[in-house]
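Reviewing the structure listed below.
A protein chain is absent from this complex, but the other protein chains hold their places.
And now, subunit A:
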């Protein structure tokens, strides 16, 4: 799987590039924050929108609290990371999936996700 992903990703970028010729291929690699946003929004990835309101995301759920003011509320990145890696440590009944512990997202993906969350 690990080897296939970058290929798929570049294929998507290529198709995206073809569909919108105004984009310059060389500058097309999304920033870390954009990648993090993708991870947060995509159903097959974090799908954080299933439960959290996130500004800019469509049809959010309301099971968890809105993800706003993240940098202010989570000055310590490690605390934010712990919530994402395994929410059941803090709240054993948590409904939030243990993204790190269950390998739903990789450590690198969580890094990017946190960069995105910090912009909220």
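Going forward, a residue touches a chain if its C-beta (ideal position, glycine included) is under 8 Å from a C-beta of that chain, and two chains touch if they have at least 3 such contacts; residues count from 1.
What we mean here is this: contacts and distances are computed from a predicted model.
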Of the candidate names "Ion-translocating oxidoreductase complex subunit D", "ABC transporter, permease protein", "ATP synthase subunit I" or "SoxAX cytochrome complex subunit A", which one corresponds to the UniProt protein name of the undepicted chain? "SoxAX cytochrome complex subunit A"
Which residue from A:32, A:50 or A:70 sits in contact with the chain not drawn here? A:50
Could you please point out the subunit A residues that touch the chain left off the display? 49-51, 59-63, 88, 93, 95, 97-98, 102-104
